[in-house]
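The complex appears here minus one protein chain, its other protein chains still in place.
What follows is chain A.
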Amino acid sequence: MSNLASRGDLQRWAPLLVLVALIVFFTLVNPNFLSLKNFARISISATPPLMVAIGATFIIIMGSIDLSMEGSVAVCAVIFATLFTALGGTLGGWGWVALPACLIVGAICGLVTGTVHVGLRIPSFMASLSMGFVGIGLSLMMTGGDRIRVEDPLFRSLLTQRFLGFPLMVHVAFAVLLAAWFIQRKTTLGRNFYAVGGGEELAHASGLNVRRVRIAGFALAGVFYAFGALFAVAQLGIAETATGYNFMFVSITSIVVGGTALWGGSGGVWNTLVGVLIVNVINNGMIVMGLPRYVQDGVLGLLVIIAVVLSTDRKSLAFVK
């Protein structure tokens, strides 16, 4: 029994240990790694993926998966930028309306994906992959393949203004993370995600409207994707279809590496924070070490395989599709 507990403990703390080990390793390789300036750099690059990954965490806790984030982020970013420009192009005027509008667009994207998945009863990975393709197509159609510039200094201050050494967007993202933690711990919806992920039939038998929880989960995730889109636009000052590029792979990898099991029912937003940091520390560390950027995809691919393998209790699985 004690053996079992230690295995559980190890699994629980492994992601954090990995993160610490990575930081120590990269610091030994290059002492410049361990500096406030570099940590600010890591946190900036980690902010948009963190938002997206938090949203997807709720879905993975339910035992489903969402692969639509590239489309959703692109649609949110493009609609935000279009609306923002149309409303005067500055947060000082009516442009602020575009911010809540963007979050609503995100929720609608999620709502559609969730409804397709639950209503048509098709597996979430395929429903969301298809809707992701639709989203990319939609954003391409809206922009015609062009970039929309968002140069409002007030909006860009999310990146340019620093507080305690970190840009404003990092602080805002931390507030969003706390909000997500609140939803996860203190709301019925948050607890229901775990109930559905822990055992759907049991949750259904105890009177939970599983279908509604699932759809709500996708809509909630969409709101976080919209936050990710906003930060990505604030970071680059550009909204385009490619704004969503790579979010799917990075966010899923981060969640799994953070210790949220793909089977659902365990993990949470703090795990995802650790996972996102691991992925971004590796990316940053590889750059500090002088490795080219494109090695990332391969490393992420290996990481996700290792993480899923380590987090799987394979004896409990009959067979895997």
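Here, a residue touches a chain if its C-beta (ideal position, glycine included) is under 8 Å from a C-beta of that chain, and two chains touch if they have at least 3 such contacts; residues count from 1.
The working rule: contacts and distances are computed from a predicted model.
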| item | value |
| --- | --- |
| Chain left out of the displayed complex - its UniProt protein name, from "DNA repair exonuclease", "PocR sensory domain-containing protein", "Sodium hydrogen antiporter subunitD, ShaD" or "ABC transporter permease" | "ABC transporter permease" |
| Hidden-chain contact residue, picked from the options A:Leu28, A:Ala86 or A:Met126 | A:Met126 |
| Options A:Ser43, A:Asn192 or A:Gln296, residue touching the unrepresented chain | A:Gln296 |
| Absent-chain interface as seen on chain A, which is shown | 62-65, 67, 116-118, 120-127, 129-134, 136-138, 140-141, 144-145, 200-201, 249, 252, 256, 262, 264, 292, 294-302, 304-305, 308-309, 312, 314, 317-321 |
